[in-house]
Structures are given as structure tokens and as C-alpha cells.
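These notes are about the structure you will find just below.
Apart from one protein chain that is not included, each protein chain of the complex appears where it belongs.
Showing subunit A:
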Amino acid sequence: MSEKEQEIVVKIKRFSQDKGNYWQEYKVNVDRFTQMTEVLRRIKTEQDPSLSYRASCHMAVCGSCGMKINGEPRLACKTLALDIVKKYNSNVITLEPMDYFQPIKDLVVDLDDFYDRMFKVKPRLYPDKEVLEGKAEQRLKPEDQRELWKFEQCIWCGLCVSGCPSVRNDPEFLGPAAHAKGYRFLADPRDTIYEERLKILIDSSWRCTYCYQCFNVCPRDVEPVTTIKKTRAHTRFLKDRSAVAEIGEKHIEAIEESIKDSGMIKEAEVYLKTYGVIASLTDLIYAFQNGKLKYAFVKEMKVKNMDQIRKIMGD
């Protein structure tokens, strides 16, 4: 082992139909250039050919090597072994399959559910008929490309979905990656199926809980949660809204009105406008039972320099 090399202990959570889950340890010498996919390749070729994992491009483009590294959803190819040693101050690195998806063998998971969600949002451009027939061409303005570019970078790795709490609790939520892909086409001025895309995306967009896990784990900095926020801004253009989208829109309108009116969120007003009198009264009863009712009637302040707020908000 050269001076610049270091031994790491790799603990891998393995799985097979026969044995179920079990942990296995390997020791590997690495240097500062060694990616976790290279660590896995060495284990498989030099120590244990029975180990299964996916990896292809080794350059954060194909998205196949998604897994949990020390508990973090990451691409193994984009993760240097010694960076993890440094971050956690330990030469022991754990590898596990991504959460949420069914493991098939070791670090390989079943991505059928992920692909189903991605295809539900029609992940391709539907151009104008004349363009398809070669009679016209469609150009994208630089400002439109700048809006779309970030959201186009999704490599379908599934890490964001594996970390998303809404997906695992709400089967009607399409998931962050599908929303990133859906918004990328919803906002593309060359696309011709805007109404259809709205119908697919709006209800689901109101099922995101804004936990920012997708933003946190995305290896391509796509910010799926940002696309969900941007999609919600289109709700007003949809005529037949689901109950979830309807109440969500009301809630945001109430928040915006409250800030426009006072520079603050007046909780009581926002509550009433969103949920109506009966639901608000029910919640007041819970607040009373917990001794919190006194705070529901705290006199709300108002920003003194409302002129600044009005100028910012464009009134």
C-alpha cells in the first residue's frame, strides 16, 4: 500500500431471495481518486463475485449506481471514498440499497414503479404538427432555455423518490423526479399538450410536503421541489380541480392576501379562508384542550412601512 493509500472497511447490506437481508464486510485500499463504484468493482472482481450492484457510465450521467452511502442517498460514481471518510471521520463506510424500492439482489433494486411514474407525465416534447412535417421550425428563446435547462438535467436515478416521504405515504403523488420532468415540458413553449399536462400534474403537485429531501439528494442539482412550486402556480389555469388542488390554491391565496394586507400572515384569517368556519372551530377546540387557545387571539401586528411591501408585491 502506498503512503497515499488508505484502507477502508466497506459494510454492505446484502439481500437475496434465499438469505434475506444480511451485512457483509470487505476491506479495500483506496486513494483520493477512488470512486465508490471502483470500490465495488474491486470487491466484485477481487474478493466476491457474488456481489450485485448497478453501475455503468461512472460519470454521473446514466443514473444507475444510486444507493445509500452512510445513510445518504447518493450516486456511488459521484462519491469519492475518502471524501466520505473525511466527512464522517471514520474509515467504515456503509452501503445499502435505495429506500422505498424493492431490493432484487444486494444493491440492485426494482425500478419499475419509478419508471411507471416517469412515463405517466409523458416525458417527451409534443411539437407542433407543422414542425413534425418539416414545414416549420421552432426555436427556443435563450431566456426560455435558461428556465428549462436546470430541470432538464434529471438522469432518472431515483434517489429523490427513494428519499421522498410523500411518495411512500400517498400513492397519488407522482414523486419529485416525475414532477421535474413534467414541469420541464409544461414550461416549454414548443410543447402542444399544455392542458393535458396540467391535468396530469396539478393534483399531484399539491401532495408534495416541501421537505426538501429531493433538493438535498439530487446529484444533478435539479431541485425537483422548485418545479413542484412552479407547477402549482399554474393551478389557476385548470378548470376542473381536485379537492386537494382546490383547498391548496385557497390556502396560498389566503397567505398572499394576508401578506399584501398586513405584511404578515394573520393565522386566524388564513385558517378561516382556507378551511371555512366549521373546520377552524374544530381546530380551536383542539387548541383549547391543549391550553393553546390564548395564543389564537394574540393581537397581530402590521408592518409599519406597508408602502415598501406594496411596492414589492406590485400593487
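Quick notes
We take it that a residue touches a chain if its C-beta (ideal position, glycine included) is under 8 Å from a C-beta of that chain, and two chains touch if they have at least 3 such contacts; residues count from 1.
Here, contacts and distances are computed from a predicted model.
Here one chain is missing from view; checked against "Branched-chain amino acid ABC transporter permease", "sulfopyruvate decarboxylase", "Pyruvate ferredoxin oxidoreductase" or "Disulfide reductase", UniProt names that protein "Disulfide reductase".
When you scan A:10, A:174 or A:245 for touch with the missing chain, the hit is A:245.
Hidden from this view is one chain, which touches subunit A at 70-72, 87-88, 143, 146, 165-166, 169-170, 206-207, 209-213, 215-216, 229-230, 232-233, 244-245, 247-248, 251-252, 255-256, 258-259, 263-267, 274, 283, 286-287, 289-292, 295-296, 298, 300-301, 303-305, 307-309, 311-314.
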